[in-house]
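In this view, the complex is presented without one of its protein chains, the others remaining in place.
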Amino acid sequence: MFLSDSDIDAIILTLKLASTVTFILLLLCTPLAYWLARTQSWLKAPVSALVAMPLILPPTVIGFYLLIAMGPNGPIGELSQSLGIGLLPFSFWGLVLGSLFYSLPFVVQPIQNAIEAIGTKPIEAAATLHSTPLSTFIYIVLPLAKPGFLSAAVLGFAHTVGEFGIVLMIGGNIPKETKVVSIQIYDNVEALNYTGAHTLSAVMLIFSLLVLLSLYTLQQQSKSAIFSVGR
Amino acid sequence: MSNTNLNIKQTLTRLNQNKLPSFSLAVDIQLPSQGITAVLGESGCGKTTLLRCIAGLEKDVRGHVIVNSEIWQNDDFYLPAHQRKTGFVFQDAQLFSHMTVKQNLAFAVKRSHTKVDNIYYTDVITTLGIAHLERRDSINLSGGERQRVAIARALLIRPQLLLMDEPLASLDAARKREILPYLLCIQRQFNIPIVYVSHSTDEITKIASHVLIMEQGKVVRNAPINEVFSVNNLPLNYAHETSSIVDAKIISRHQQWHLLEVSANGFSLFIEDTGQAIGDELRLRIHASDVSVALKEEQSNSIINKLAAVIRKIDIDDNKASLIIKADVTGSDSSLVAKVTRKSINDLKLKEQMTVWLQIKSVAILT
Partner (left out) sequence: MPVLALTNTMRCFTQLCVLVAAMIVNGSVNHAHGTDIKRQHAHIAVASNFIKPMTLLAQDFENKSGHTLTISYASSGKIYAQIIHGAPFDVFLSADQEKPKQLAEKQLIHSNFHITYAIGKLVLWSNTVGHESPIERLQSNQYSKLALANPKFAPYGQAAVAVLDKLAIKEKSRPKWVLGESISQAYQFVASGNAEIGFIAKSQLPKQGAFSTIDQTLHPAIRQDAVLLKRAMNNKSAMAFFEYLQSNDAKKIIQSFDYDTE
């Protein structure tokens, strides 16, 4: 089993995509998850539903709509063009945007669960110690929710690595830009290059196993059960 | 300090799932801003909610909170919790589990509005006896230790007002005895007014200087400790608590009888020798049912504490077998209450302004 140069390119690109997406998602999802965990607003249900959509929508559906939305006449496309970025499909950042949608619930939900598990009491206690909401968030909420953040990062990363349907729709199969591992495997299968498909698939299999293993080890170490993703 | 106070008017209605009112709080009170003010009531009476209102932890409350003429809340202003100069001690301590004891304390020190110097810091942790716990993880403490750390932490933000929500409720009797003295001690040592919520008359009679009794979201009594229980019409739950609470000082020891003589504001009493030193201050509680009334000084019985007094007030209630008589002890500002049957009042022809002898069968030593 040897990896070809294009396999290695695909692996590097996949890792780059997954890291970028995970980083951005952690930044975006933290306030969102915090809000979802704390709010009493009627908006909670609709927002939760929107966030969870990628869990049940086929990725090709998301990819199809993204392709249209990011096109020259779509809202995202018009925005990206007016910002001078140009069109996003077939580009690395287009994939990043698609993956943000796709992996969103996998990052939001563990963080939200972890923050919900903290409850209001430590936050109130901090407030009575003259801690501003921001300082409470940094020094109390973040450390207490650490296991949730870890599993969110692992799940977000792994899920982005495993993404296929959206990339197929908006990627355009460009080496070093949008040709990720899953697409490379698909290409190999379609081209009847089963040996190549086997090699990369084995890499993916071992990777997934390691990710899940680390996740469950992590879960065992933290006392609170905050890893339920699908809910 | 002594002429400032807490002016609190708060209304709050909580709705249940069917949008019907499930609980409402309606309070309009003035409290002394010194000593320990106890808020007493059964669970669900709103005493904790009142405390949370003062701390700024209840967002939907209307009214005003004015502490030492500083406005914390009025109709168009709400000072958020983290800007109110209150310390709050929760029932379950609420130490931050991811921090050591020292880090918990440092969290408060860092955020105090007034600088916390080493002297104050050392003072607090030695007063609460937690100096040896500093390096421990906060999750590895006993209940009593945890609560002492929580109190120290609250003191370290140098609050203007210390709010305590049943800090002893989760502790066993021995731990309670361990912590109660600290409360009196910190009040005296740091001169911080404390509002102390509890459902235990036992606890609050030991430490409070002022008492608020709450029922169903309303304040039904608001009086100094030595007055609050010396009335006839206490709320039903506290009817058996009618008593006089007296602060006294030990003046002499009668070793041969194992007795102490204490002086309480112009009169003296004999109590059992507790081993305390002369000059020590004590708080005594004399239940109304332990006090009987005689027309003249009776020599022919075993009672040693007999005081001449003038009947100030007899609460007439024809539907009761017993009534409460309040009498001013002669030569003193104090008054005591006695529980006497209506028949005896009738037989002895007891009237207000009559001079009588109060015979005290037993004196409970609270502290």
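Note that the chains take the letters A and B in the order they are written out, and that residue 1 is the start of every chain.
By definition in this document, a contact is a pair of C-beta atoms (placed from the backbone, for glycine too) under 8 Å apart; a residue touches a chain by one contact, two chains touch by 3 or more.
It should be emphasised that the depicted structure is a prediction, and the values quoted were computed from it without experimental measurement.
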item	value
Chains on display which the left-out chain touches in the complete complex	A
Residue touching the undisplayed chain, where the options are A:Leu13, A:Leu36, A:Val51 or A:Leu67	A:Leu67
Sole residue of A:Leu3, A:Ala52 or A:Leu87 that reaches the chain not shown, by the stated touch rule	A:Leu87
Residue touching the undisplayed chain, where the options are A:Leu28, A:Val189 or A:Met204	A:Val189
Sites on chain A contacted by the missing partner chain, in the whole complex	64, 67-68, 70-74, 77, 86-87, 89-90, 168-170, 172-174, 186-187, 189-192
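The rule is short, and it goes like this: only the chains that are shown with their structure count from here on.
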item	value
Approximate Å spacing (C-alpha centroids) for the pair chain A, chain B	56
Partner chain A, residues of chain B touching it in the complex	55-57, 80-83, 86-88, 90, 92, 94, 96-98, 107-108, 111-113, 153-154, 157, 163
Residue ranges of chain A in contact with chain B within the complex	121-122, 124-133, 135-136, 139-140, 143-144
